[in-house]
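Heads up, one of the protein chains got dropped from this complex, but the rest are sitting where they should.
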Amino acid sequence: MKKTGDDILKKVGLYVGRFQPFHLGHLFAVKYALKRVDELIIVIGSSQKSHEPRHPFTTGERITMIVRSLEEEKIPRSSYLIVPVPDTEVHPTWVSLVEFMCPKFNIVFSNDPLTIRLMEESGYKVIQVPLKNREFLSGTEIRRRILKDLDWQSYVPAAVRDFIMEIDGCERIKVISKNND
Amino acid sequence: MKKTGDDILKKVGLYVGRFQPFHLGHLFAVKYALKRVDELIIVIGSSQKSHEPRHPFTTGERITMIVRSLEEEKIPRSSYLIVPVPDTEVHPTWVSLVEFMCPKFNIVFSNDPLTIRLMEESGYKVIQVPLKNREFLSGTEIRRRILKDLDWQSYVPAAVRDFIMEIDGCERIKVISKNND
Amino acid sequence: MKKTGDDILKKVGLYVGRFQPFHLGHLFAVKYALKRVDELIIVIGSSQKSHEPRHPFTTGERITMIVRSLEEEKIPRSSYLIVPVPDTEVHPTWVSLVEFMCPKFNIVFSNDPLTIRLMEESGYKVIQVPLKNREFLSGTEIRRRILKDLDWQSYVPAAVRDFIMEIDGCERIKVISKNND
Amino acid sequence: MKKTGDDILKKVGLYVGRFQPFHLGHLFAVKYALKRVDELIIVIGSSQKSHEPRHPFTTGERITMIVRSLEEEKIPRSSYLIVPVPDTEVHPTWVSLVEFMCPKFNIVFSNDPLTIRLMEESGYKVIQVPLKNREFLSGTEIRRRILKDLDWQSYVPAAVRDFIMEIDGCERIKVISKNND
Amino acid sequence: MKKTGDDILKKVGLYVGRFQPFHLGHLFAVKYALKRVDELIIVIGSSQKSHEPRHPFTTGERITMIVRSLEEEKIPRSSYLIVPVPDTEVHPTWVSLVEFMCPKFNIVFSNDPLTIRLMEESGYKVIQVPLKNREFLSGTEIRRRILKDLDWQSYVPAAVRDFIMEIDGCERIKVISKNND
Partner (left out) sequence: MKKTGDDILKKVGLYVGRFQPFHLGHLFAVKYALKRVDELIIVIGSSQKSHEPRHPFTTGERITMIVRSLEEEKIPRSSYLIVPVPDTEVHPTWVSLVEFMCPKFNIVFSNDPLTIRLMEESGYKVIQVPLKNREFLSGTEIRRRILKDLDWQSYVPAAVRDFIMEIDGCERIKVISKNND
């Protein structure tokens, strides 16, 4: 697409996550990215999925988690946009789907090796976000803790903790983990 | 989904359009709705489509048009959210897809008879937006005017006019209108 | 959809299963439900699947199993309808797909926790069918027994046993269980 | 699939229609076919479509129309099965989808030239149903008459007439015929 | 993807068409392109379609038409590859699907304005093939002539003429042009 002088001058970042749920590692990454760009596009990946063990929450629920968490942190809404992007059956077309669904961006923030590789192959500059406390700050670990009734509340923003309780999310995670036939 | 006291107290509106392109009629509707709700979810319908005569612009381009137009009008970004929603092959499942993709809402604004019918059948309260200058303020008419090199700039916000020129949008509309084999 | 007095007076039940294959537990559930409603809609779930380890039989084969088993039990065909419903990629739209594909119903019979949750969230009354002999009366167990050449015939209606042999179904289950590359 | 002696002896017919709506021509065809087979599978084609000008009714509504019309005619439910089959994107795979979704059949009844061609190419015997009063007994004509407030009631079974009024179907046909943007 | 010295030195062209059917204009374009590259990838576009008025032939039939026509012209098979590529629902992801399905290429031959625009936006060099006798050498015109029993044989290679008769293609075009309900 035609690039204008204006687009080139403004630094727009892209940060991709599945946010199942949105946790403190995601929050750190958003803040890290916002220090380096004028505007951040937060892409909700695998947006079509929910009610599965690895993907418990809907797109709408994940939007709510992000908006409330960033509000809590006094991050102004004018500094970011949220865009849900579904998976593509043919994986290498995913970058062009992101380009289709999002306003123009020129820097990518990611720690996922495949996202980094695909984005770099398409010519984007990719910045790796330093990982903090990786052992606990992962969606897999937090969902495991919810399932086992262990402390998970310490690893997500207060707004996410409240919202998951509001929608009875722990019960949902338990229900969908059952193997039924 | 479980509704909380908080959700019930807050008035969240939903406004659906295709925005091919975003024009002054859409802007009027957004303002009309914003006077009646605490927050507005603007749904970009048929989000999967672009580069077709009736659907020239991508989702990313439509997001940019909306954001820039509302900025120009000093409408604070904290008052609205933009959510792209694709069509469903089985039409009557579309309402549940909107519910899946959006944060909770309780009022719908629309002038489209089918949207009104489907939303009312699902139990939503629907408010019809008064139509202004319907003859000119329609996507069909504006695309026709672009194709025929007639004045179309008067019917869209200045930000949309500039953006369409920035991305060479008139040329695209002409290219995709050609019947090739 | 508009409900008429007639629809409200008539009790129509919905019972969902995958029926891979239709076994004595399913037969018990159908009889249990038929005692409580005027008519029963039997939904064949995951109807698009077959020739996979967890989904060996086609929709047509599953229809045949159900019809022949209920005939064997002298259950009149006028008391039930069979409707195949495929999975939806976006899970929470599945209830609205069931509503799209089936005549109106007002009671749901199920033992599957997720089905119960989704149906109740959509406002349906759900009745849990008492489980009998759950250890053996499950599709997973019966497919495992076929694979291992153990007795499986005792857990399905005679009509299903005959039909599976007619179509050489045990051989198919063995073929598709092989991990090939 | 393996054919058994039993399957070969029993004559099972297949009759395909879209039934938008089910009219007297369809009823005649069903009766015509039932005289020539032991059991008839009525396939609801384009089952995924509804709420479009050429496809106003859902699958569930079409099932209801057929069941009530045949009941009215005292045709026993044990003589037929109804199976909804969606369109395939790759048209020539449609015959194998029908085979996947239906119990075994050995005769096809149709007047549609493409269905006849595809079924004959796949080796099925096809019987053409004599057309009666083709000018009026077509879905296109009946939908046109509903739209124009002309007499349409004379061309459908009484059960269909009542059902369309019950669900406010004429209003739906008018709503979806409007060209909105 | 990583480019090697070898790939950069070798000129590989891409030529896209729907080939419904393959006609003398397509043959001219293939020859024109082959003079300018070391190898040509012939992409069969809209490969998923057939048995529709604008798309009568299957992918396999179109491959046969191309192979036989180029054989007739003594064009060695080692100079070209045929790759079928389906349409994408999200149009701007089509270029990346072509890149996914084809060996590396570095020049594109086309006369279609949208293909030219999309390929140029993705950074490819595009060469326009001079059009010859455009009035007659178009798929639309040739299908129209088949339908009307006018001379169409003069506008396709002899191999295509023979093949269409072999598969009874004129009859198919007539059958699918009928508007049935």
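Note that the chains take the letters A, B, C, D and E in the order they are written out, and that residue 1 is the start of every chain.
Everything that follows uses one rule, which is that contacts are C-beta pairs under 8 Å (C-beta built on N, C-alpha and C of every residue); 3 or more make two chains touch, one makes a residue touch a chain.
Not measured: the values here are computed from a predicted model.
Undergrad: Where the complex has a chain not shown, which of E:102, E:127, E:147 or E:170 is the residue touching it?
TA: E:102
Undergrad: Residue by residue, what part of chain E touches the chain that was omitted?
TA: For chain E, the residues touching the absent chain are 1-2, 4, 6, 47, 50, 58-61, 63-64, 67, 76-78, 81-84, 99-104, 166-168.
Undergrad: Considering the entire assembly, which residues of chain A contact the chain that has been omitted?
TA: Per the touch rule, chain A residues meeting the hidden chain are 18, 20, 54, 89-92, 111-114, 117-118, 138-140.
Undergrad: Mind pulling the chain C residues that touch the left-out chain?
TA: Those residues of chain C that touch the unshown chain are 48-52, 58, 172, 175-176, 178, 180-181.
Following the convention adopted for this analysis, only the chains that are shown with their structure count from here on.
Undergrad: Suppose you hop from chain A to any chain it touches, then on again the same way; how many hops at least until you reach chain E?
TA: Tracing touching chains, the least step count from chain A to chain E comes to 1.
Undergrad: Return the chains shared as contacts by chain D and chain E, ordered by label.
TA: Chains that touch both chain D and chain E, as defined above, are B.
Undergrad: Take the average of all CA coordinates in chain B, do the same for chain E, and state the distance between these two points in whole angstrom.
TA: 37
Undergrad: Could you please state the distance in Å, as a whole number, between where the Cα atoms of chain A are centred and where those of chain B are centred?
TA: So the centre of chain A lies 25 Å away from the centre of chain B.
Undergrad: Using CA atom averages as chain centres, what separation in Å is found between chain A and chain D?
TA: Roughly 47 Å, centre to centre.
Undergrad: Identify all positions of chain E at which a residue touches two or more other chains, and write them in rising order.
TA: 90, 92
Undergrad: Mapping chain-to-chain touches, which pattern fits: line, ring, star, complete or other?
TA: Topology of the interface graph: other, matching no listed pattern.
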